[in-house]
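Of the protein chains in this complex, one is absent; all others appear in place.
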Amino acid sequence: MSTAYQAMPLWVLLSSLLAAAIIFALGEGHPRLRIGINLAAALLKLVLVGVMLLGVRAGHEFIVRLPLVPGIELILHADALSMLFISLSAILWLATTIYAIAYLEDSPNRARFFGFFSLCVAATMGIATAGNLFTFFVFYEMLTLATWPLVVHRGTSKAMQAGRSYLCYTLGGSAVLLLGIVLLHSLAGPQEFVAGGTLADYAGSNPQALAVIFALLITGMGVKAALAPVHGWLPTAMVAPAPVSALLHAVAVVKAGAFGIVRVVYDVFGIELTQSLGFAEMLAVVASITIIYGSLRAIWQTDLKRRLAYSTVSQVSYIVLGVALANPLASIGGLVHLVHQGLMKITLFFCAGCYAETHGIHAIDELDGIGRRMPWTTAMFTLGALGMIGLPPLAGFVSKWYLGLGAVAGGQLWVVGVLLLSTLLNAIYFLPILHRAWFKPPPEADDGLAEAPMGLLGPTLFAGLAALAVGLFAGFDWSPLAWVELLVEREYSP
Amino acid sequence: MTLLDGLLALLLLLLAGRCVTAASLLQAIVAFIVLGLLLALSWVRLEAPDLALAEAAIGAGLLGVLLLGTWRRLPAGSGEQETPWPWQGSAQAIAALGCVALAVVLALALHETTLGPAAAGTAALAQLEAAGVDQPVTAVLLNFRAYDTLLEMGVLLMTLIGTLMLRRPLQDGALAAPATPLPQSLARLFLPPILLSGLYLVWAGAYSPGGAFQGGAVLAGAGVMLALTGLLRGSTRDDLPLRCLLVLGAALFTLSGVLLIPLTGHFMAYPDDLVTPLMVLIEFSLAISIALSLMMLFTGTPGLCRTRP
Amino acid sequence: MTEALPVLLVFVPFLAGLGQFVLGRAAPWCQQFVSGLNLILVLLLSSAVVHGDPVIADLGGWGEPLAIHLQADGLAALMLLLTAVLAVAVSLYAIPAFRDEPRPAWRFWTLWPLLLASLNALFLSRDLFNLYVTLELVTLGAIPLVLLAGPNKTVDAALRYLLFALLGSLVYLAGVALIYAQAGTLDLALLPAALPEGTLSGPLAAALIITGVLIKGAILPFHIWLPAAHGNAPAAVSAILSALVVKAAIYLLLRLWTGPLEPLVSNDAGQLLGALGATAILFGSWQAFRQSRLKLVVAYSTVAQLGYMLLFFPMAVTAAWQGAVYHGLAHGIAKAALFLAAGNILYYLGQDRLEALRGIDRPLAVSLLAFGLAGVSIMGLPPSGGFTAKWLLLSASLQTGQWWWTTVLIAGGLLAAGYIFRVLRLAFLQADDATAPHHGPVPGPLMAWTATALALLALALGLISAPLLDLLGEMPGGTS
Amino acid sequence: MTGFDPFALAAAGLIAFGLYGFCVCGHPLRRLLAINLVGNGVFLALILIARRLPDGPDPVPHAMVLTGIVIAVSATAFGLALIRRQARPEDGGND
Partner (left out) sequence: MSLTSVIASLLIAIGTGFYLAGTVGLLRFPDIHSRLHALTKADNTGLGFLAIGVALLSGSLRLAVLIALVWLLALVAASVACHVIARYALDKRNTDPGPPA
């Protein structure tokens, strides 16, 4: 196997990193060239990811090692779990880029925006392919830094406040994470991500230390995953432009946190150790609390994007919950939600962006009758919302179904209760919106058809239909569900 | 003679105390200058006549002129201080306590180390034959540890550049020559013997107390005298020959160190048959640079010119 | 052949400075040549050091214990490398920065090679008294450079700097005197064996030397001269001062602590120094956060960042050694980039009050990028040299069981993020009116890209630490 | 107190007075004087140390003192120029 092929993760990473560098170097001067490069890079990445997907499916593991600090390597490692995240981000990067190009047309500082946007995706790629905690941390921080300019992009004082809150939370979180990583390093030396974990030997000798480390790592990542009570940054970050919110919620930041938690539980501590030390239970409780809390808060939001943000707080915790339940079925549910939630949430945010951009609508009570004026957009919004609620056969249902199965199988029936309650709450905060959009009369006079421009609508349609498809065709061979089943199989039978 | 030593030490301490606590700045400066002279005397007592010469010429003489000249340029009444005594404030008291403690420990440490080997010093005395000069201090300065001396010339040059940047000459129109012609006549009378003794000191450095620094300081003193009496004044025009002379010492020193590497195999080593002439050459060039640098530190101008009546 | 390298490193720039002085007008190209040659010489020297024993030059050939030796070991080679890289960058940057001012330009191009020679001399010296002379050279070269920003504006800062520096070096010299009294030699290599034990003057000398160096290095109680001097100097000079000149003092401390002073110092002294460093980190960062002028923010950041290097002393293991030295490198590069970027902003705006920075990201995009990237290293976020250093120090603190330094390191990083983002956010804030008043032209590409190149290098240091740490080697005299 | 060299006391005293002056005095010229006191104390101490050699005074500390004096004086001269500039900043160009 040639080294160039072996180094695929590096190329995937570089495809967005170099794009970012070129965009920065070009400056504001060459918009067409910039857009071309951006799209070309996104397409190239998609192709590369496709190649890798084939490889991993065939059982190949890509791995690149760079010595970084004495005794510590930067490892880029593409396994099945990485591919789940990578594919999602590669596809959604393309969609979001197209969307953002249309969304930000004629607004200032676009080069800066797209540069950091690409950087953000590069960081996500790094997080997905990180082969040890150290590498993970490197890209995790890079993500923090690359996202901040996007959050404050508008440069208003509100955006600045959001940026400050974002930084306070995430930098605080990464400090905690770093502490955890250093402690782990001093306890056990360099640890790579290996299915089943590598810390079993230390469980007997030093359980307190492991508990502390686990708590630190999960707290550090929980900040980005917006676990309650450290979710505060997410709703305020809603001031960012819609594509940024979409990216933040569906792919990059929140998912990075959730993905990190998955890595820690699966590949650092290992499911058995997590369970035997009692961490899994605690994590499940925290996730459940976040699910309910986020949904409750969402009900009282009047701003569309804020309501979606609290919805994210709630939905991302499904992933954590799935992992924390620590049995194969629940794990399938949690992991597949990583993809499903991403597709659904990005659809919803794209729609919110369309509303805002086309008609200047931000608040929910302005949505009256929007379905007649923007039927396609609203249809996609409906798809996403119903999927979130978990209506069969949409994507959300698949996730919740497996989670429920897992809870039953694991004998944790209270989780089923949580799921049901959450579904009810989801319905409470989504259905009124749908009702307004479709059945309420539009405000006087202007009820002409005014759909969003194609550059916005296209990605929205694509994301919405994809969200629909992953639910409908969940049984197919190449669906995320099938992939996750494969993955969980590998994880639980080392 | 212990009585004299004790008296000297006591006077040094009293003057130091006076220098710190005097209410008027002028008194503090005067105390400092007198202290410098007494220090020179003490160093003669401590078998260090060349250092005494240097201290008297540079430390007390030249520095004294500089201090007084600067004092003149301060606004009247500046630098008066009200509360120099330890009992006049808690900060003072703490500082005093700390310094007393330090003094006690230092004195004990100095007392403790009155005996012991000195490998470097012994080696210097043992290798004096090869150094090209008979005077141990000159040998150390120009040969054994020539590198220090060379870098020191760099310090001199840099402070000179810094001083010139400030454009605050000590010797300018504000300091008019006295109405009486006597000082000028005196300066004319004294110039030849001073120059002679300065050059002699440089030359004598090879075998008896003296050397480039002492001689250079005396020559600079001659310049200062001329400047003070108005025979010479600073000018804002700097010219090439002057700049060349200012770096002459350092440049010659470095170049001879570098160019002779093929002959000796070491940087700043001198072949045996050339060592004495080289030492003398370097010593004189250093003295010229030192004298000019010190003088221009005094005038604070980038150039010098004669005053024509 | 290799023995000539240390000598050339000192004398090539020294003679260049003298030549420039005699020439009497600015000749920037000469300095470009010198800094390039200097870099080549340092690279040659580093390759010689990494392949074998330290390179030693015996000046005058008088041998131990009399002669002064120049010695380049791993630590010295790294510091020389830092100096050489920064010399190239700063020399390039200074061409446009001093172009319009012929007289200051001449002084800059005279003093800067002399200062470069002094720094090289300091890093190469193996003699306690010669170190005193080089310390003085470095300081007295640095202060006139500060004055280049205009004597009226900088005279207070320069005077304060001079007073503290003089006091520091004399206190150091007092320590050297006591050491010589006991050991009879000044050679660093001979001192550990020559120092008798159980004397009063040994620890006293160590204390004096350390205090003197701390004053020169602007460590916390003695930091008060630094912000004004570094904040008011021209940008190129501030970069040299913060990245190299104060670093030289800390370098000296590292060198002496692990060498001649090793038998004289106790663990308690190390803890005390560590505590000073920790206080410097917290206090300096806090002060940086409160400043209202950009260059003062950066200057106080130096006060804080120097503290990290002091954390070596309480831990004194190889990881801490590597961490401290690597922090020196990373901070040097990053801080130079920060000052150059700040200089560009100052050049454009004519002032550096923070509120004037609103919305300047358009004209100064590249400089701000440099500021941000260098800030990453200053904050100790990955991937950057600052992070690598912080990681090493963190590991060392856990390895030695001194967990309290961990909290300091992490808190310091967060505070640094505070002041860096405080600047960056202003640049992102929308200006009230589109055409904000500005003073000068947009800095040219040379000014903007030298800063960016340095900032990128600071990040790259996070990826290429292995060969550099190899060059550094283990802690001298350390067992672990 | 047998054999306690009075000059050792003087050297320690000069250094201590100088440090005290540096701490207590506010005016830069006074601080400069204080620093020079410290310097003189250190030089005196070095000369005392030079006397330990049985066959004549040790030239190495003497050379150190000579170097030190020149450095101290040139730095002081520079400091005095700074003080003069500080006292009269208004005139003169800003080059």
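Should a chain be cited, it is by its letter among A, B, C and D, assigned in written order, with residues numbered from 1 in that chain.
FYI, a contact is a pair of C-beta atoms (placed from the backbone, for glycine too) under 8 Å apart; a residue touches a chain by one contact, two chains touch by 3 or more.
Note that this is a predicted model, so its numbers are computed, not measured.
**Student:** Which chains here touch the chain that is missing from view?
**Tutor:** Among the chains that are shown, those touched by the missing chain are B.
**Student:** Of the residues listed, B:Leu7, B:Leu189 or B:Leu255, which one is in contact with the missing chain?
**Tutor:** B:Leu189
**Student:** Suppose we count only contacts with the excluded chain; which residues of chain B make the list?
**Tutor:** Contact residues on chain B toward the absent chain are 76, 178-180, 182-183, 186, 189-190, 193.
We take it that only the chains that are shown with their structure count from here on.
**Student:** Could you quickly compare C-D and B-C and let me know which has more C-beta contacts?
**Tutor:** If we tally the contacting C-beta pairs, B-C comes out ahead.
**Student:** Would you mind pulling out the distance in Å between where the CA atoms of chain B average out and where those of chain C do?
**Tutor:** Here the centre of chain C sits 31 Å away from the centre of chain B.
**Student:** For chain A and chain C, what's the span in angstrom between their mean Cα positions?
**Tutor:** So the centre of chain A lies 42 Å away from the centre of chain C.
**Student:** At what distance in angstrom does the C-alpha mean of chain D lie from that of chain A?
**Tutor:** Each chain reduced to its C-alpha mean, chain A and chain D end up 67 Å apart.
**Student:** Which chain B residues sit where two or more other chains touch them?
**Tutor:** 106, 110, 113, 116, 118, 120-122, 124, 144-145, 148, 152, 155, 159, 162, 166-167
**Student:** Which residues of chain D touch chain C in their complex?
**Tutor:** Chain D residues touching chain C: 15, 22, 28, 31-32, 35, 38-39, 41-42, 45-46, 49, 52, 60-61, 64, 67-68, 71-72, 74-76, 78-79, 82-83, 85-86, 89, 92, 94-95.
**Student:** Going by the contact rule set out above, which residues of chain B touch chain D in the complex?
**Tutor:** Contacts found on chain B: 2, 5-6, 8-10, 12-13, 16-17, 19-20, 25, 28-29, 32, 35-36, 39, 42-43, 46-48, 50-51, 54-55, 58-59, 62-63, 66-67, 69-71, 73-75, 78-79, 81, 83-84, 91-92, 95-96, 98-100, 102-104, 106-107, 110-111, 113-116, 118, 120-122, 124-125, 136-137, 139-141, 144-145, 148-149, 152, 155-156, 159-160, 162-163, 166-168, 170, 211, 213, 290, 293-294, 297-298, 300.
**Student:** Enumerate the contact residues on chain B facing chain C in the complex.
**Tutor:** Within the complex, chain B contacts chain C at residues 105-106, 108-110, 112-113, 116-124, 127, 143-148, 151-152, 154-155, 157-159, 161-162, 165-167, 238, 240, 243-244, 246-247, 250-251, 254, 257-258, 261, 264-269.
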